[in-house]
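Below is a structure I'd like to ask you about.
Here the complex is missing a single protein chain, while all its other protein chains stay put.
Chains here go by letter, A, B and C, matching the order in which they are written, and residues are numbered from 1 within each.
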Amino acid sequence: MTPLLQIEAVSKHFPGVQALSAVSLSVLAGEVHALVGENGAGKSTLMKILAGVYVPDSGRLLWQGRPVTLHHPAQAQRLGISIIYQEFNLLPDLTVAENILLNHEPRTRLGLLDWPALNRRTRDLLALLETDIDPEEPVSGLSVAQQQMVEIVKALAVESRLIIMDEPTATLNPVEVQHLFQVIDRLKSRGSAVIFISHRLDEVLAIAQRVTVLKDGRWIATQPAAGLTQAEIVRQMVGRSLEDIFPPRQPAPAAAPLLEVRGLHSDRLRDISFTLRPGEIVGCVGLEGHGQRELARALFGLERLTGGSLHLGGAPLRLRHPRSAIEAGIVFISDDRKAEGLALKLGVRENVALPNLKLFNRGGIITPVQERDRVAEIVAALGVKTPALDQEVRLLSGGNQQKTVLAKWLLRAPRLLVFVEPTRGIDIGAKLEIYQLIHRLAAGGAGVLVVSSELLEVLGLSHRVLVLREGALQADWPIADCTEENIMRAATGVQA
Amino acid sequence: QDEDIISLRSIDYLNDTSIAMPEGDAVDTSAFAKDEPYTIGFINWSTANSWTVQIVEEVRDEASLYPEIGEFIIVSSEGDADTQISQIEDMIVRGVDALLLIPVSPDAIVPAMEEAAAAGIPIVVFAADVNTDVYVTKLLTDSVQFGRVQGDWLMEQLECQGNIIVLNGVTGISTSDNRRLGLQQAIEACPDGGAGITILAEEDAAWAYDQGKLATERMLAAYPEIDGVWSQGGAMTQGAIDAFEAAGRPLVPMTGEDNNGFLLAWQARLADGFKAMSASEPTWQSRVALQAALRIRSTAFRCPPSLKTPLTCTCARNTPMRTGRIHA
Amino acid sequence: MTTVPVPAARRPSRLRRFVRQHQNVLIIWGVLLLVLVGSAFASESFTNPRNFPNLMRQSAALLLVCLGQTLALLVGGIDLSVGSVISLVVVIMAALMQPTPESMLATLVVGLFIGALVWAVNGFMVTRFKLAPFMVTLATLSIVQGLALQFRQNPQATIPREFSPPFTGDTGGIPHPFLIIVLATTAVWLLLRYTRFGRHVYAVGSNENATRLSGINADRIKLLAFTLCGLLAGAAGVFTAARSRAGDPLIGGDFAFDSITAVVLGGASLNGGAGSVWGTLAGVFIVTVLSNILNLAGIESNYQYIVKGVLLVLAVMLYRRRR
Partner (left out) sequence: MSADAAAPARRALPAWLQRLPRIYLALVGMVLLLGLISPLSVEPGDLLNLMRQGATIGLVAIGQTFVLISGGLDLSVGSIVILADVMAAQMINGQPQQVLPVTLLVLAVGAGFGAVNGTLVTRFNVAPFIATLGTNLIVFGIALVYSGGAPRGSIPPEMRFWGNGFIGGVFPAAALVWLIFAVLAWLLLTRTTFGRALVAVGANRRAAHLSGIHDARVTFLAYVASGFMAAAAGLLLVAFIGVGTLEVGTDFLLGSIAAVVIGGTPFEGGRGTMAGSFGGVLFLMVLYSILTVLALPTSGRRIVEGVIILAAITLYSRQRE
């Protein structure tokens, strides 16, 4: 049987990087083909070539055995290729329905737009994923996870032969991932092929038939998923084996609380109280939209509080502006790196330096050498892959963008770190490094709050776990008492 | 200066034919007669121009003399015809008893004027021409003649031989275009039909000092031989004088318009033999216009359809500082 | 892993959603209402029945320009050249038009065509060479003004009297400018709301790259939007020609700034993607009414500047603060 798609010796060069070197690959109709590799391995670049966004420098593509050239996304769409981009490509001012059916808007017999049909069709499509997003809501009002849903649904809106999913699950919670997998199964049985990219190897093994590994822009292996282990994939990806991704926990020393949260109230939070000791790593979980994000944001002064108080190191905290939080030694890593984390058009150096300008200036005058050295140091420490310190951030791979966000916050040793989805889109090797880093910071006496939708991450990393439901604290358990099951029960309120 | 204005107050311009020369057959305006008080509207063409400021000040002063004026509305079109059309329409809605108007455009405002006339509003046009006859009277100095007088003087100075540079106001505005037309006529009136005159460069300098000076500087840099400057505005001429001196070039004959800065600069250089001339449109024409408007409304007045106010000019033979009406 | 039902989010009522989505438009109409009421108190002439056709006539050309400007801003552009385009259209129409119906119709078409043509060129420069619309239209502003001066006649050519009534007259007491305003606004609204092209206009302005990745030819959308913008500028030129009946080469002078002011007042963003026809309509009326009432109330020009500036800022403050 001819494969649906053959990629033959495709190469792509960007200034300063060889993103792909002679990669060959074939995708069969009706299969889920997983693509894995470290950050910057070239996965997204390869997918963008299939989507008609980039033109390869050399090599060719065969679609059902016939060579094709794709110069414009419209051409790929006509062949029946649709793609969920890693970086969101939504139109913030338009509604969900308009986004999803962009360029496929239903029309009446008069040729005018059929708004009722537009909203109806969108609602049907959204129902596939059992999500409850309002089709008439503007996208700018959605959470990141909801936006991801919209991206997915957008790709499903057209009947496609090949659907590319570039890290679709990075922002989804386990329940939503299950829904997505059901949809993928349906697509598969319909005879469509799916290319699935994820850094969560358990997902990869659960859904894929075949797995291809890329490393530094080169093809390493393509193999059946059956019989493959995570450890083996990691070995191929990283070039060595990683024993345990979660480093051993040092017990948090008994000490006076670093952070005290008392009776916090806001629009989305109800009476939240807990403490966090120096050296302690506290995970915070809950279903999407139940207040974890807001809790984290409140600790950085980004949430309008209607009641309660915060104390850091015994002193009351009044957070009027992120600056006062930063000055108190708090850092905050947002889950929306495009809107809140990075100035994409600026270079790595400028982004990393931004919250730290105080460090390399005298009376307001910047000392460039010092700046460059400090930035270079942290960039190297976190392994940000960038051809130059002044490379525009938007040209980095998704994972390296995330590392840049971390770099800008970790340049100075903070007292309290508030992470929202810190390892989103980060490859397994880098994850390990980040976990080690968090442990080092904790060991140095910093407190850490991690909000994550990856339950395993929270379980592997934290000393304590907070569970939120409907804005209220449901549980505050030491890690020893936590299991996936009881956390899910607390989060959903469903008694098993 | 104040004294001059006060002394001008008592003048009954309309009966002084040396000031306002009637042209054409007088018309009976008794149909317009109406009881006081009157609401008078004045649409000025621009505010940020010292000449029109003087116009406004004089008419305001004149208006203060007449208790029969209930309300005197002054607005300005800022040189924009579309704005002026709207303002005429607004005056119709406002129901003014008479409209004083300095047209911004000779043609574009005609439909609006026709409408005002149809609404029974007597219009007094002054200071700029308009191509319609729906006004009751019109009071003009001739812009073409203005440029012509300047041009004739310059041709005389140069004996119709040499290179000149030209500084215009704003091409497309009739005053500027008409003055420039006058220069053309003067050149063509030379015995050789103007063949001896070369216009090296020509620029719009918006009647402003800074643009006049900058333009002249650029021309001086490019042309080693300039024999005369035809400028249709005083501030521009002043700029030209300064530019010549800054470049270390001897002053050449220059034309200008009645403007204090220019006249002072000229006077300061009289002894050095600097030759210049200044043409001038009287600013008190606004007083005449107001008087005409009031008469049209109040008495059975036989109004001449057109009045000509004299163009005065100051030439090197005279002393440059003339009587009162120069704004200090 | 267990599958859990996601708790249903509260869905806002239709009315509340409508209010939320159209907040800006509603507020700007509220501001307009305030301005109208204030004006009625400021001068009794304002409520004079003659003032209604008057206001409509003064708004029509600006509205046509503003509809085009709205399109330009929506796709992330801006049109500074609109004033020159109007001048050029007026000059050429005046030069060509003979007092026969055929000639009038033909020159009208020529007028529209000139507007569209200028913007097709603008659009070509913007999309083909990826130039900033601000700069391109600043350059065309100059070029087109030059052309208008080049083609003008001295003395100015005039337009036959019969050309005006269809544009500035009235039928059965309904002023034609009012009809033009209603028709043009509705047409552009329908276009934006009920055609694919309209939705894609918003999409391009909202996020051009994302739109492109959705397989839409963003450049074509922009080019078309720009051309429409030019067509509307041409229409404004035709209306101005009918209103002034003369080939004045400077008559378009103030339109660029006035139109951007009105459109931004109406809630459009200079960054593209946001804006609405109804907001623009209110913005146009606010700008026109302000000038009108200042003239009617007899405020002198020196103070008109100050009062206009203060009112403008106040209006927007009232409206932006709610965001």
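Quick notes
Just so we're on the same page, contacts are C-beta pairs under 8 Å (C-beta built on N, C-alpha and C of every residue); 3 or more make two chains touch, one makes a residue touch a chain.
Remember, predicted model here, so these are calculated numbers, not experimental data.
One chain is not depicted; across the entire complex it touches A, B, C.
Note that of B:156, B:204 or B:227, the residue touching the chain absent from this view is B:204. Contact with the chain that does not appear here is found for just one residue of C:25, C:74 or C:136, C:136. Among the residues A:1, A:254, A:365 or A:480, only A:365 touches the chain that is left out of the figure. The chain that is not drawn here is touched, among residues B:141, B:168 or B:298, by B:168. Although one chain is not displayed, chain A still touches it through residues 13-15, 53-55, 300, 302, 321-323, 325-327, 332, 334, 339-346, 350, 353-355, 357-358, 361, 364-366, 368, 408.
In the full complex, chain B touches the omitted chain through residues 47-50, 52-54, 56-57, 168, 171-172, 199-215, 217-219, 221-224, 235, 239, 242, 246, 261, 327-328. Touching residues on chain C toward the chain that is not drawn are 80, 125, 129-132, 134-136, 138-150, 257, 260-261, 264-265, 269-271, 301-310, 312-313, 316-317, 320-321, 323.
Just so we're on the same page, only the chains that are shown with their structure count from here on.
One finds 43 Å separating the Cα centroids of chain A and chain C.
Centres computed as Cα averages put chain B at a distance of 35 Å from chain C. Against chain B, in their complex, chain C makes its touches with residues 43, 45, 48, 50-51, 54, 57-58, 61, 148-149, 152, 154-156, 158, 164, 168, 240, 243-255, 291-292, 294-296, 298-302, 304. Touching chain C in their complex are the following residues of chain A: 51, 53, 72-74, 76-77, 85, 88-94, 98, 102-103, 105, 107, 111-113, 115, 130-132, 134, 136, 138, 154, 174-175, 178, 287-289, 470, 484, 488, 492, 494, 496. For chain B in complex with chain C, the touching residues are 44, 47, 71, 73-76, 78-83, 85-87, 89-95, 105-111, 131, 170-173, 177, 181.
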